[in-house]
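The complex is shown incomplete by one protein chain, all other protein chains being positioned as in the whole.
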Amino acid sequence: MTTTQELTLKTEPFILNIGPMHPSTHGVFRMRATLDGEVVTDIEPVFGYLHRGIEKLAEERTYTGIIPFTDRLDYLSPMSNNLGYCLAVEKLAGVKVPERGEYIRIITAELQRLANHCVAIGAMFNDAGAYFTPFLYMFRNREKIYDLFDMLCGQRVTYNYMRIGGVSQDLPEEFLPAVAKFLPQLKKFLDEYEFFVKQNEVFVARSKGVGILSKELAINCGISGPVARASGIKHDLRRDDPYSIYDRFEFDIPTAENGDCFDRFYVRVQEMRQSVRILEQAIKQVPDGPFRANVPQVIHPPAGESYAHIESPKGELGYYIVSDGSIAPYRFHIRPTSLINLGALRNMVRGWKVADLIFIFGSIDITMGEVDR
Amino acid sequence: MEIDENKDYIYDAHELDVHEGQIIEKLKANSQKSIPDPDGWLDEDIKRNIVLTSLDWVIDWARRSSLWPVACFPACCAIEMMAVEGPRFDLSRFGMEILRASPRQADLMITAGTLTWKMAPNVQRIYNQMPDPKWVIAMGTCGISGGIFRSGYNVVPGYNKIIPVDVYIPGCPPRPEAVIYGIQMLQKKIAKSKAVPDLNELPNPLKKGKK
Amino acid sequence: MTTALAATEIVSQLSAQFPGAVEEAGTDAVLVKGEHLPAVVEYLKTAAGLKFDYLNFITAVDYYSYFEVVYRLTSLEFNRYIVLKTRCYTRNKPSVLTLTGIYQGADWQEREIYDLMGISFKGHKNLKRIFLWEGFDGHPLRKDWNR
Partner (left out) sequence: MEPISAGALDIIQPTYWPGNYWWHWLFYTVVVIVFMLVMVIGAIYFERRAMGKMQTRLGPNRTGPFGLLQPIADAVKVLLKENIVPGVADKIVHFLAPVIAFTPVLLIFTVIPFQNGAMLADLNIGILFIVAVSSIATVGVFMAGWGSGNKYSLLGAMRNVAAVVSYEIPMVLAILGVVMVTGSLSMNDIVNAQNIPNILVQPLGFLLFFTAACAEINRSPFDLMEADSELTAGFHTEYSGMRFAMFYLVEYAEAIAMSAVISTLFLSGWRGPWLPPWLWLIIKTFFVFFLMIWVRTIMPRVRIDQLMGLAWKFLFPLAVINLFATAIEVLAWPDASQWIFVGVNIVLAGALVFLGSRLFKTGLGRVEV
């Protein structure tokens, strides 16, 4: 007589290699996923397919010469990267940035946050399987932000706009009116977009309660940015450790409770609204005056070390610079937001389906340029 | 299969990693010279003064009108590639909105981004998986020569060390207009190619050892 | 503003808890002896009034005569930070104790240091190269590394 014990099927783990060249790994991320049918039982991330050795290359460049590298770190938000790096060097060298320069920096950084979240939200929908539509609508608005940057520095992606002690060139006359004209359009678009997304039953079913990241785990993994705030951590460096002139603006820090994919989407949309709020205040207050401090092209900061961090669109982006008094940094380390935010991916995806694995990964919003550096 | 929440973060895929490392080292040793661009036929064509037939014209027209790119977007240029696909620049006008995720169904590889040695075997594999006829556009300075990362220890100085490249689009990253221009250049190039082979040049199975 | 926890403030507390653990106390950083590091960090993480529960980053610097591993911890509750450092004085197979048991976020950062700087972390369960491939010659971020 056969018992239930004997009838149990012997199963083998099904190992699926996802990436490095896969349509929704946001670049060249690779996962070795162990599947049980459709259920993901384990994943092992493999990195390094875009490891360009920026930290080593920076040791042979001058301090100003490193700024182009920072553009290419997180290529979805180069302005924020520039800002973080310049803050670190200014902290090291003790440079004071003039008022106008500070305002220009804030405006560009917040516009960059809008542009980044456009892609983050759009790509997240693509990973959920929407055939490009939400992505392209977001991209249409992103193009408008690109136009503004184009006006500012003549580049569309890698701006190389900020300098140590300010920015490379002054605002063109038509820039601020253009921003003022763009913001109401974006606000209207966001209302519309959020309405349609929340009405979409399939998206809600796919995202609510999926890929939950608990608050404790998020803190333990060092996760920051919208992902952490979606898990209920009310931590924003713009508020908790104000750099530049963020203490002059009024804005809220949107948080959510559940820490699922829907909350990550929701927090990003709310953050875009807050960025619009900051921009509205900032463009009214821009003072006249110099846009750049009087800093030599080749600077020799005193020997020492400095760490400056900013709230980049993806989270805490930090630069740790050790100087030996020469024209090049002795050691240049980047705190990679994307790499550290991925730290909890394995805990988030285990037990979910393959489709969810892709979706949860998309909802974290990473850039491989920053993960691998 | 039960999911053990407390299972340690250990994998026994060491052999796989070692194997991957060996492949990379082998490729690195073998690809020190640039692969010449596959347009030698252009000169030859002019020399021999071959007239394209109308069948050639039809096939070339079909090939250049429907270039399906494969998704090969390692780095920064991918953003501009997406912008080209996007509403403003709109690659769908040329019938190129079908981004095939599987290289088996694609004709064109737009290499948007820096190539690292760790990635090189994968790119080569994708290229080999594409069915003939296939074309490659090296997009951006990193794709052409390694760009500002050229001196890096893990960066391949240009895609043409790994795969033959048809069209180069400079820029870091190139603007979408430049990308569209590059694609049109490729279309011109395809329009000149000879699709139907000469019967005299084909190997004759009846005569062994002779063409 | 995240304020620095002055080294002098904490050093007496640490010295009382772990005699001989603090090697040197600078103005902005505390230099901890390698063998005491996990215990000190555990104490900083759990002790009431400190609660350094958030690991910002780990990195390492090559000073030729020694390697310095830098840890920056933040207390989200009290909005304060502290920088811990530890040194290993050997160039041949330097090693530090791991923090993966205390902070999960330390995992990949330690692997990165192992990969690029060649410092191994004792007790790390999955210490292998993260960015470069198995068989890559040397550790590129070392100052004496040559292509």
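Note that the chains take the letters A, B and C in the order they are written out, and that residue 1 is the start of every chain.
Just so we're on the same page, a residue touches a chain if its C-beta (ideal position, glycine included) is under 8 Å from a C-beta of that chain, and two chains touch if they have at least 3 such contacts.
Not measured: the values here are computed from a predicted model.
Across the whole complex, the hidden chain's contacts among the shown chains comprise A, B.
Considering the whole complex, the residue from A:R140, A:K215 or A:H300 that touches the absent chain is A:R140.
Contact with the chain not shown here comes from a single listed residue; of A:A180, A:V202 or A:V298, that residue is A:V202.
Contacts to the hidden chain, counted on chain B, fall at residues 58-59, 61-63, 65-66, 86-87, 90, 92-95, 97, 100-102, 104-105, 107, 129, 131-133, 195.
Although one chain is not drawn, its touching partners on chain A can still be listed: residues 14, 16-17, 22-24, 37-39, 125-133, 136-137, 140, 200-203, 205-206, 353-356, 358.
To be clear about the criterion, only the chains that are shown with their structure count from here on.
Chain B and chain C have CA centres that are 44 Å apart. Chain C has its Cα centroid 25 Å from the Cα centroid of chain A. Computed centre separation for the pair chain A/chain B is 29 angstrom, with centres defined by C-alpha atoms.
The set of chain B residues touching two or more other chains comprises 9, 11, 118, 153-154.
Residue positions of chain A touching 2 or more other chains: 48, 51, 53, 56.
Interface residues of chain B facing chain C in the complex, by the touch rule stated above, are 8-11, 14, 17-18, 20-22, 24-25, 117-118, 153-154. Chain contact summary for the complex, chain B toward chain A: residues 1, 3, 5, 7, 9, 11, 13, 71-76, 78-80, 82-83, 86-88, 99, 101, 113-114, 116, 118-119, 122-123, 126, 148-149, 151-155, 172-173, 175-176. Residues 47-48, 51, 53, 55-56, 217, 219-223, 233, 235, 237, 240-242, 307, 309, 316, 318, 320, 322, 330-331, 333, 335, 339-340, 342-344, 372 of chain A touch chain C in their complex.
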